[in-house]
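Missing here is one protein chain; the remaining ones are kept as they sit in the complex.
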Amino acid sequence: MINPERIKKDFPIFSNNPDLCYLDSAATTQKPRQVVDAIENYYYSCNSNVHRGIYKISEDATNRFESSRENISKFIGSRDPRQVVFTRNTTESLNLLAYTLGKSLHAGDEILLSTMEHHSNMIPWQFLREKGVIVKYADITPEGTLDLHDLTGKMTKKTKIVSLTHVSNVLGCINPVNEIAKIAHDNSSLFVVDGAQSVPHMPIDVERMNCDFLAFSGHKMLGPAGIGGLYGRFDLLDNLPPFMGGGEMILNVSLDGATWNETPLKFEAGTPNIEGAIGLSAAVDYLRKLGMDNVRNHEKELIGYTMKRASEVEDLIFYGPRNPEMHGGVFTFNIGDVPAFDLERDLSERSVSISSNGIHPHDTATIMDRDDIAIRSGHHCAMPLMTRLGVSATSRASFYVYNSKEDVDRFFAAINDVKVAFAK
Amino acid sequence: MINPERIKKDFPIFSNNPDLCYLDSAATTQKPRQVVDAIENYYYSCNSNVHRGIYKISEDATNRFESSRENISKFIGSRDPRQVVFTRNTTESLNLLAYTLGKSLHAGDEILLSTMEHHSNMIPWQFLREKGVIVKYADITPEGTLDLHDLTGKMTKKTKIVSLTHVSNVLGCINPVNEIAKIAHDNSSLFVVDGAQSVPHMPIDVERMNCDFLAFSGHKMLGPAGIGGLYGRFDLLDNLPPFMGGGEMILNVSLDGATWNETPLKFEAGTPNIEGAIGLSAAVDYLRKLGMDNVRNHEKELIGYTMKRASEVEDLIFYGPRNPEMHGGVFTFNIGDVPAFDLERDLSERSVSISSNGIHPHDTATIMDRDDIAIRSGHHCAMPLMTRLGVSATSRASFYVYNSKEDVDRFFAAINDVKVAFAK
Amino acid sequence: MTEEEIKAEIILDHYRNPRNYGKLENATSAITEYNPICGDTVHMQILFEGNAVRDAKFIGRGCSISQASASMITEMIKGKTVDEVMAMKKDDFLSVVGFNLGPAREKCALLSFNAVEKLVKGYKK
Partner (left out) sequence: MTEEEIKAEIILDHYRNPRNYGKLENATSAITEYNPICGDTVHMQILFEGNAVRDAKFIGRGCSISQASASMITEMIKGKTVDEVMAMKKDDFLSVVGFNLGPAREKCALLSFNAVEKLVKGYKK
């Protein structure tokens, strides 16, 4: 069982900002003392470059760095630490894949995404259009979940890669990745999972999920920014060409070319974010102690409570599946209708006042901020999904282990304040 | 004037390891309390995602992040903070350039490097061979400096890019970058500078140097790992295509493609290393307070003293220019001759014992480590230079602001220990 | 009422009852400025005559700041000479609109300012 009040004591930001109601953990999470202490301990006891030093503190640093890899590998259910590449974040993990997998794609090959993807799981693949690769998108259902029917319908013999988010950072829907893994593999497609919103929030077992690759970010799971991971099945990773070149990733270099270091070092050019890896490993320890089942159950409870209360608020539009079992701790909403600008339509409606269609998410966030409630508003790096939903933007409250029902209550009180402030 | 004993007090690693003589700052430097405190202060007061949050702590985080950029920009003499892209390290900065500049290169175009380059300023450019780009290398002089004559001789009308290290991490030589900038520009070539070993150690003014790009790493200048920079002349940066795709770097995204955010955000896909940038900015403050002229003079004194003492030690071979004015704080050496393996020659010399040719750098480092002296040994990510020097590896002691003459004395005492341990 | 509250009231008033909202049939220049961060959009239309802004109208969608400041700027520029409009400073405009806008919201306010600036510069050329 998660006790948010006790957990909060591990996060000094809350004692330094006693009124802060932080509801933006899907963007980035707060850091517990345990993570910051692990980093400080590294700095003050054995800070040095890894892998090549033949002195005590460097061997200590290398051990901490590589055992962090092992710890993170275990956390996501990978049986071999060589299956975890350290990257900056989910975005870099997916770019690494697009660049390296992309090398063996040809004109006419297809990549299948969905309309709910984060820009980070969209733009890197769109880059491959340059070489004639076709990017397709599975649609969403009216309930705000992935349309599996549409997904299978868009799969062809040419579909080399299926890349999908596990949990949408807008709709909150939890996609059936185990099922999709089977569909993709039956079609001989690789299956890439964007785990940015799932690895932090629920038990993950890459072996059981049977995905080929999984991307995630440290800063969204109590760890530092600047560190993330890419899990890849060993044989697949091992056959990929390198992404960046430089120190550490080579075996042998001459003026005429080079050969590559073993996987995963082959993908880690230059001095890595050593303290970042150590901090992320400490975050993983913290989460493991809480228990990922408990983390998920806590968020399920919060999102269930939130949706129940939301359904009682007039004009509150919210997105994603109504069943908390299928919904992560992400609550995306609008107060009234906030359609996108449309020159033709809006010109013809010129007598209609601009403010007649609900409250803009920016205004919602600003008013909430006056109540010390931190929510996010905008496109959430999912512009095509905004377009699909027919809105110019949305607001989003997202939960984590330090959030409580009281936070949800404060949130709804603030919703009321917003409505009062913008009352006609 | 630099007072290493006083400076050491700012670095808790030295009080935690009172016997540590750290001579590996060219690999990575230690971190002063001021840097770690700046990071901790960020975590505990306003940790949040940057650029898109409409609440107080996020605006505070964004301000700290962007003013860090401005501070770092000023530190290297750039007049416009938009000229600094945050990357993971020097390696990523150079890969970013190779990937993006590389897009407009054609078969037959030439890139001019030198044989003293770090792998990070070699492999990314070698990648471009795939498309028929030719990579050439200026040689070194017998004194261990860049051979300018050879450099100009290898420049042709096809030379699109000249990319050179400012200070060699092996030879220690300070290359005449101002002069080379002129040579490169007269030839209409772009001039890229690998500043990994210069930005931390001497005053840098990119405008006066007149380079087009400059790469550097935070962890080599008292800052955290996982953060680095790429300076680029604004008009040049602004005309480059993006490198990685994802959140933050876009202006507008649809299912059919995207447009890019303004420079430098265009190059910063995904959540950046916010705390890393803040830590690096604190490091820059620390260095500025010391004065970069003082930093350089301190190291000049140490390397001068080191070379003077070295010349009195029998069998001590060392590399790079003898004039301290042209030599950074990097002392690379071997005890006796350590040639590379050569199957033919070594087979024919089969009666010769393996130990007859000096002491291997690994053995040197191991023995020194017993005296708590941390030096580096190996190829220093410069294998082609090892080949050029005709050695299989070298040892290296490198200095920074916390090193003193006493460290140099301890180093020479340890050299003697090494010789005794391996005496025949 | 504090000065800040008064400014907030003014913003809300402009947001609820935008001045010069709609299509300017005989516009000589028009531009659509867009803030992708939040979808704020302002379509600004100006009727230039000789050296003066004879009329200005806008349509748009977005937050109160973006739409209210568009409304306010149309009032400010109507009747002014092109040179007078060009002399308008960003910071002055922000201080008219703004009750301590954070950096994120400043962009909302500047959307219409940028639109006007571009139109005026384009006309001047």
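Labels A, B and C are assigned to the chains in the order they are written; within every chain, residues are numbered from 1.
Here is the rule we use: contacts are C-beta pairs under 8 Å (C-beta built on N, C-alpha and C of every residue); 3 or more make two chains touch, one makes a residue touch a chain.
Please read all numbers here as calculations on a predicted model, not as lab measurements.
By the touch rule given at the top, the unshown chain touches A, B in the complete complex. Between the chain not shown and the residues A:12, A:53 or A:200, the one that touches is A:53. Considering the whole complex, the residue from B:21, B:253, B:278 or B:383 that touches the absent chain is B:383.
Check A:3, A:16 or A:63 against the missing chain and you find that the one touching it is A:63.
Shown as candidates are A:35, A:190 or A:250; the residue that touches the absent chain is A:250. Panel shows chain B; residues 338-341, 343, 346-347, 350-351, 353-355, 357, 360-363, 366, 377-379, 383, 386, 391-393, 421-422, 424 of it touch the chain omitted from the view.
Residues of chain A that touch the chain left out of view are 52-54, 56, 58-59, 62-63, 250-252.
Just so we're on the same page, only the chains that are shown with their structure count from here on.
Contacts between chains leave no pair untouched here, as each chain touches all the others.
The most distant chain from chain A is C, comparing centres defined as mean Cα coordinates. Centre to centre, using the average C-alpha position, chain A and chain B are separated by 32 Å.
One simple way to say how far apart two chains are is to compare their mean CA positions; for chain B and chain C this gives 48 Å. The distance from the centre of chain A to the centre of chain C, each centre being the mean of the chain's C-alpha atoms, comes to 37 Å.
Across the assembly, chain A contributes 362, 366, 377-378, 383 as residues in contact with two or more other chains.
Counting only residues that touch two or more partner chains, chain C has 34, 36-37, 105.
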